[in-house]
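Left out: one protein chain. Kept in place: all the others.
Right, chain A next:
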Amino acid sequence: MGTFSVIQEGPVNALALNRDNTQVAIGGRNVFKVYSIEEDKFKEIYNLRSSKHLNLSFSCNDISWSLIDDNYLATAATNGHVCVWNLTKMGKAMQEQDYQEHKRTVNKVNFHSSEPNRLISGSQDGTMKYFDIRGKTSVATFVSNTESVRDVQFSPHMPHMFAAVSENGSVQLWDVRRPDKCQQQFTAHSGPVFACDWHPEMTWLATASRDKTIKVWDLTSKPTLEYTIHTIASIGHVKWRPQRKYHIASCALVVDCSINIWDVRRPFIPFAAFNEHKDVATGVAWRGDPQVFLSTSRDCTLLQHAFRDASRPASKANPQGMSLNNTGEVLYACRVPANTNLSKMSGLIRKYSTSTMNNSSDQFHLASSVMHHFQTTLSQEPKCFYSLALNYVLSGRSLTEMCEHNATVAKEHGKSYIATVWRIVKTMYGEEYIQNSFNSHGCKNNEDTVSHTNIPAGNLALASLDHSTDNERQSRGGDTPAAQCSGGDDETETEDQVDHGLLYNNGFTSYSNFRLGLPRGDFYFGDNELDIELDGLNTVADFKSSFRNSQQLGEQQDWTLPNEAFNIRHEIQNHSPPPEQFPNQNSPDINDDAPIAVEDSAAQGVLTVSNIPERCVWDPSSIVISALKYHAMLGDVQTAACMLLVMGDQRRLLTGLDEATQEHWLLGYIELLGRYRLWNIAAQVIKLSWLPNVTQLNQQSTRINTNCGKCSKPLQRAGWLCDRCHTSEYALCSVCHQVVKGLYAWCQGCSHGGHLAHMMKWMSLNKTCPTGCGHSCEYS
């Protein structure tokens, strides 16, 4: 059976097939005919409009064909009439009944599928009427309490039940025997519902609406939404495909002229589409066979469609999509082969089906795709600020380490430019001044990993030093061998290779010593590649030679040595005297002796020393200053302040940056931290700051005056004498009745108290207040 059509005089609104699917009745404003369906054409049997008595009762919105008696047709007329036609009669007598009971246009009529002569109609006036077509009037009226009823359908499963959908988006289920009240009502759509259709096998009801969705409801018990199909236009009609559980046909009310067959499990692209009509389709009827159906349209045609002529939109759709937004985020969606296990994909954010060409209808719905979301920014600025403030490390580690850490943090928050600045600072003030590879030393994990006593005396200082170097390396590299490896590569410089060659033997011995001395010696060398190992060896060797002279110092220095020791050493050599230690600065807590010792040893140590002056000629401070100023200018005072803090003593080099500006940034940052209630961090910043004006913030408002017990005047001069009352009456110890001039302890409940010692003693023996006020004081 192929695709063929017949053209009518006017738009066709509806069609209905007879019981055997051999004949079709069509109706519209100017059309009312019955055709028999032949092999490759339609043959007109009746033209019910041929009579002279034309009127609006012939202008129908819907047609229904009795499923019991092949001779009866019912139509819903635009003028509110419901007509029943008997095809066995002739002329005017064909119109057997003409019910004029609805006040407004009738939208739908539906014959009962098992009981003969039963008919239901739904109208624009908001009522439904139940007819026995043998009678002259309706049997029952159902009032929906909505503006209009758009569709009514008898349930194929429950003989007494019918569904009605209405203008306000609700679905009602009625029992024909109970016209007073509907059995169930629920809101299905956000706009008028135009059509509904019962599933032939399941207790599913499909509803179609102006809100451009088709919804499938399971009505077994409580109505639950099973599937939602998104269409491109308002849907006027839906019809389940026989023998295909998940397939449903739809036609749009405006704009979209094609008839779409959907797999309800794949709601974004139709399984098949039929594009023969030139105007919107108004009705669909399956010929009992899933491969053939008929449709009518406003383009005045009646068409029979064969499924093999369908077009498959999915095969034409682009299976990939990409989009990027103005902040540089990229979305990319692509098809996943239907047999791939989706759970393997870890990077996806959400999945939904797009297009996969799959001719087998069983696999059609399995098509899936993944969407990757590539994000460059974490979140909005305030959140970012908060998170950055929390995660930045401002002290306690070496400069390089802190810079690297902070760069990572910034990068994680999508601030790649700030991360770059951190790295620049690291390069300029961290590594640049260090001749060999152990450029960064942090004592992050020290106490527990090394036991000094195990190390032979000669290598004591060396071992501890070296240990921390490599531990640091470990931690910085994220504890993975790969990361370590690359880190080692980067930091290996040519001089080191030379050193390494020269000192190899030496190094090897110390290496073995070193291993001996460490309970967890394999921890950093065992699995590493040669580069790292050599670096380490080199380090060891270097230090071995350099520290020979100052062994006793090393012994004394103990744990403090590794901190910042080597940054400072070079700075000292080439630029300025060792910076003074600010008492409140805890990060480079090196004693004065330490840098000196290192300095000496370095001078004596290795070949590389002579190269250093050349490398340090260029002064990067002006660049750094302008970078900081740039960020501050952008309102990002956080970056500027944090970098200054992290640079620690190195900021002395920033000669072009006046203190007022620095203070300005710090105070700004502290203020911002306060706004975000990050008091701890603000306190830390204050503590770390090097400017007296900022440091003093911690010293302010530390005094609290007690008030005189009598006049409530704050006791400013002395804690025991009120200037106004000139009495110490309220400063008496309630135990010994002497004026308390030192520590005064008092109960917060009754405010009585006295000498701390007295109170302690009293309360250890008694439970009530020593004054006898009766209060049960608590002392803890």
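The working rule: contacts are C-beta pairs under 8 Å (C-beta built on N, C-alpha and C of every residue); 3 or more make two chains touch, one makes a residue touch a chain; residues count from 1.
Note that in this section contacts and distances are computed from a predicted model.
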TODO: Determine which name in "C1GALT1-specific chaperone 1", "Trafficking protein particle complex subunit 6B", "Defective in cullin neddylation protein" or "Sestrin homolog" the UniProt entry assigns to the undisplayed chain of the complex.
DONE: "Sestrin homolog"
Task: Candidate in contact with the missing chain, chosen from A:T75, A:Q97, A:Q124 or A:S689 - done: A:Q124
TODO: Quick one: say which of A:R210, A:R266, A:H305 or A:R335 touches the chain that got left out.
DONE: A:R210
Task: Omitted-chain contact residue, chosen from A:G27, A:G126, A:G169 or A:G236 - done: A:G236
- [ ] Consider the whole complex, including the chain that is not shown, and state which of A:P11, A:G283 or A:G648 touches that chain.
- [x] A:P11
Task: Residue among A:K43, A:K181, A:K278 or A:R677 that touches the chain left out of view - done: A:K278
TODO: Could you list which residues of chain A touch the chain missing from the display?
DONE: 11, 29, 55-57, 59, 61, 77-80, 100, 102-105, 124, 167, 192, 194, 210, 233-234, 236, 253-255, 257, 278-280, 299
